[in-house]
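Note that this complex is displayed minus one protein chain, with the remaining chains in position.
Chains here go by letter, A and B, matching the order in which they are written, and residues are numbered from 1 within each.
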Amino acid sequence: MANTYQLSRESLTSLFGALRKDGRRILAPVESDGRIGLGEVEAPAQVAGDYLQTIMSAKEVAFPKVERLLSYTITPGQVDLKDAEPKAAPTVLFGVRPCEAKAFGALDAVFNWDYRDKFFNARLEKLAVIGLSCTKADEACFCTSVGGGPADTAGSDILLTPVADGYLAEVLTEKGTAILNLASDLFKPGNGVDKVAVAAKVEAAFDQPALTAKLPGMFDSEVWVDQSLRCIGCGACAFVCPTCVCFDIQEEADPKQGERLRCWDSCGFHMFTLHASGHNPREVQSARWRQRIYHKFSYYPQRYDQLGCVGCGKCTRACPVDMNLKEHLTEAAGVTA
Amino acid sequence: MEALKQRAIELLEKGEVKAVLGYAKGTGQARRAFFARQPGQVDKLVLDEACTQNLAAYATKHEVKKLGRVAIVAPPATQRALIQLMAERQLRDGDLAILAVDEGAIKELGSAAALEEHLALKAQGLDAKDKTLLAKLDAMSREDRWAYWQNEFSRCMKCYACRNSCPMCYCEHCTMDCNRPQWVPVASHSIGNLEYHMVRTMHLAGRCVECGDCGRACPVGIPVHLLTISAEETVHELFGQRAGAKAKLDYALSTFKTDDKESFIR
Partner (left out) sequence: MAEPFEPKITAFVCNWCTYAGADLTGTSRIKYQSNVRVLRVPCTGRIDYMMVLKALHKGADGIIVSGCHPNDCHYTSGNYHARRRWMVFKKMMEVMGVDMRRITFSWVSAAEGARWAQLVNEVTDQVRALGPYSEFRQIVGAGIE
């Protein structure tokens, strides 16, 4: 249903103004001390100029690193329980990459699987995504190997692709149309520019369907042991990942009051599967590394009919010991089972 | 480099070691840890300025110990970490074949004594950038310093890359992972982050070999290494002890002198 328009560079200022007037906050990649991260902006000039990607993913907007689920106070003979209400402000995510926009689908699959998570949904409902196609990629990128692409529309409400004098704007969803209606005079009729021509070229690195098909048969392969020998078992990959959804529930309480918090967790941690008995079903780092790959490329497709990876490469860039996911998946895909 | 490769091949061929742990080319310009387990893999080893990771962090890992005896490529900071691990009885003299590299020169050090002697010849200096940052922090008012760290820690997500990259953080059971009692909150909120970094700093005081790997490991660029470096400098100033110099050590915070200065006590 994509309706394609032209949007001039200058008109973004008016668009930002219209969004803010509508009561929405705008989050966009901004630069601070040489790092690119999401920050609130008022005008397009504040958006980082030439960025590949943010370090952290946009998932924090819908799934923050620490959030309160409930709180309570205890007085003699009585417990007063209070459900937390999600602080969901109308938000526009501007300039996120197509891979990250798509990642909300993978989060949605888990948060609305057998239980509708009120916190995630409240935030997602008020979120509109204006994606921005990539015109460059780096060695960590592999979106095209996992069914995405540098100008892929999945997950965006509006997708912008930079062209000579502005942007090609594809209005993709009802939320996108609502934004268009806020400033319809800015959106000029499209002139048929081919977005593929301007988008980054990302070569497919491996055959993902074939990898997914062979994973069940290579559970005991040495390849996981070899690859993970240098893994130090931190959670950097999972925490920057736009699709990693695992969380831990923590109770912070004293005898008079307490609260229940939901915090990011990572399957890379040795504690993740440690039982109270002391037994750990994933005792070694290779089992944890394998789990990370299987979850994204085997269990996710089985359970949700989609991948748990969008090929953004954030994990690779964040990894202190250079675990390159694209390279390791390519290697695994080449293993003869 | 050729000398290193040659020696690595010899060690593997003679069966003196099961693996040579060094650096190989990684993503883009990055270098990464690499375990050469057959002589044919030695060719992948590289050695240049981009090889910064402190490989001593692997020396205490179960997975690596299980390989058998390992040779380790050790620039100065790694050498210091290895000797400190010996001082803390995490490595035994001779557990590893140490291929010490100093500005390109390779020297194989077979014993703790040789390593100690080798290290004694070198002055330990801080990185110029870190020196500037430390001086900047020192010159700040207390309120500004507090604000500075609160701002930095606001990006912390407790991924524990700083802890896990540290050669001296070898504990089987880190206090961060203990919940009976739970001293430090698991959550990565403001107080949880502050307490985590305070504990990490205290636990590395007098043990930090100042390699800076924790700071490099941080995906969100928090200069956490400044904390452990300043704690290390404090211990050096107060008690004249340096981590990573001696293979046998009475750790400054496990001992005392009756005349330790106590001007701060009211």
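To be clear about the criterion, a contact is a pair of C-beta atoms (placed from the backbone, for glycine too) under 8 Å apart; a residue touches a chain by one contact, two chains touch by 3 or more.
Keep in mind it's a predicted model, so treat the numbers as computed, not measured.
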| item | value |
| --- | --- |
| Touched by the hidden chain, restricted to displayed chains | A, B |
| Touching the absent chain when the full complex is considered, from B:K14, B:K66 or B:R142 | B:R142 |
| Interface residues of subunit A (partner: the chain not displayed) | 64, 66-68, 86-87, 254, 261 |
| In subunit B, positions touching the absent partner | 137, 140, 142-150, 154, 183-184, 187-195, 197-199, 201-202, 205-206, 227, 230-231, 234-235, 238-239, 252-258, 260, 262, 264-266 |
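We adopt the following convention: only the chains that are shown with their structure count from here on.
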| item | value |
| --- | --- |
| Inter-chain centre distance, subunit A versus subunit B - centres from mean C-alpha coordinates, in Å | 32 |
| Touching residues (chain side subunit A, partner subunit B) in the complex | 33-35, 37, 55-56, 65-66, 138-140, 225, 228-230, 232-236, 238-240, 248, 250, 252, 261, 263-264, 266, 269-271, 284-286, 316-322, 324, 327 |
| Of subunit B, residues touching subunit A in the complex | 26-28, 30-35, 53, 57-58, 61-64, 155, 157-161, 163-165, 177, 185-189, 192, 213, 216-221 |
